[in-house]
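Note that this complex is displayed minus one protein chain, with the remaining chains in position.
After this line comes chain A, so read on.
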Amino acid sequence: RDRAQIPLQEMPTQAPEIRVANMQEVAIGYTESQVRIEAMRCLQCKNKPCIAGCPVAIDIPAFIDKAAQGKFAESVEIIKQSSLLPSICGRVCPQESQCQLYCTVGKMHKDIDQSVSIGRIERFVADYAREHELEKVPQVGEPTGRRVAVVGTGPASISAAADLRRGGHEVVMFEALHKAGGVLVYGIPEFRLPKKIVEHELNNLVAMGVEIRRNYLVGKTRKISDLMEKDGFDAVFVGSGAGLPKFMNIEGENYIGVFSANEYLTRSNLMKAYAVGEALTPLFDSHKVAVFGGGNVAMDAARTAKRLGAEEVTIVYRRTEVEMPARKEEVAHAKEEGVQFLYLHAPLRITANEKGRVNGVELITCELGEPDASGRRSPIEIAGSEKMYDYDTVIVAIGNDSNPLIKATTDGIEVNRRGNFIVNEETCETTLKGVYAGGDIVLGAATVILAMGQGRKAAKAMNDYLQTL
């Protein structure tokens, strides 16, 4: 019980006024002594309620116990039995609605923010093992003579590829972009997830013998049927993500200065446009930016806009802070960095000057009504409350749908109303034999840990399936 009295270890971060002028990681990471103190706050509960909150059921008390003893390499080995990407998930998981939501310590204090910082400890031990080269390169199975194609290189595909390679199969990954990593590379900014960590995970795959082919758009360069019938692939895993930006279909959405969050973030992250003077991809000069949306994507876009020099950045959200789906920590960081929040407002139209450049947005005030299908109270527009606001840039961050390319070019793959692949829940097999799928293409825009979990589930079923051939 005394353990519960140990104060929560705050995460050291770059000061807000400094970090808004650079792209480096905001959260610096615990020190060794901090991580051990934080790990000691864990009560090692017999019923382990936290595990139920982790989508891949990491043995949380066990890895925290090793961390408390300073046995970081052993700690990370425990995590790696369930999760292949702890450096990444420790950083980007929405812990407050997953593992930490169930933590007994948080419950005792009647405050989730007082839960054991499971994610921060996970991040520390994984970083420690990587930086001290203590990781074990996963054992590759005996060659089976089977070949598997993996479409995409996001977290679903990374984890599927690793497990398939462990099964002894030849694995080739196909990535449309010139850099591998999926959203981890083109979407989530450097200041939240350093790209060298993603590169490290991809290098591990290469070290295991996985081949990564970039600049290859499956469905265009070659179709799935070609891969299976002509190129000798015995099975395919599709982890093509949810890369189709939604727009709102309001007036003025195609004016100059209106961006999807995907475009805005891709220019900065993938194309490195933030390195002004070095990068050839140009950036738009923004002074007053409105970001529509309230998720992680909206926070990333808003905080990127700040770093790229915008004087004023406002998140415009239809509901209130309570309903915002973004990670709590990102919202707190955004506020510290001076991002403003305009709750209970919805955009009606975008206006432009005679050169077609954005000069304003009309917003309407909302109030909360009855809960909708998502369980959140739905916003109701208040008639007569329309008002014009000055902005020169609009970033639309209201989510992504599934890219329809693979469905459109592959006979036999069925999708639901939203365009997500329909799969067998147990095996992740699609409606086409030998083709499996996981991650955002199945779940809709979801999370890294869920994508990873599905990649592993699919790989397990694929390893079984390949044995029957």
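FYI, a residue touches a chain if its C-beta (ideal position, glycine included) is under 8 Å from a C-beta of that chain, and two chains touch if they have at least 3 such contacts; residues count from 1.
Going forward, contacts and distances are computed from a predicted model.
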| item | value |
| --- | --- |
| Undepicted complex member, UniProt protein name, chosen from "3-isopropylmalate dehydratase small subunit", "ABC transporter domain-containing protein", "Sulfide/dihydroorotate dehydrogenase-like FAD/NAD-binding protein" or "sn-glycerol-3-phosphate transport system permease protein UgpE" | "Sulfide/dihydroorotate dehydrogenase-like FAD/NAD-binding protein" |
| Of A:G356, A:G369 or A:G412, the one touching the omitted chain in the full complex | A:G356 |
| Option touching the unshown chain, where A:S117, A:T314 or A:N403 are the choices | A:N403 |
| Omitted-chain contact residue, chosen from A:R192, A:R267, A:H345 or A:K457 | A:R267 |
| Option from A:P12, A:G232 or A:P282 whose C-beta touches the chain left out | A:P282 |
| Residue in contact with the excluded chain [from A:F259, A:F292, A:Y317 or A:Y465] | A:F259 |
| Positions on chain A where the hidden chain makes contact | 176-178, 186, 214-217, 220-222, 243-245, 247, 249, 253-256, 259-260, 262-263, 266-267, 270-272, 275, 278-284, 355-356, 403-405 |
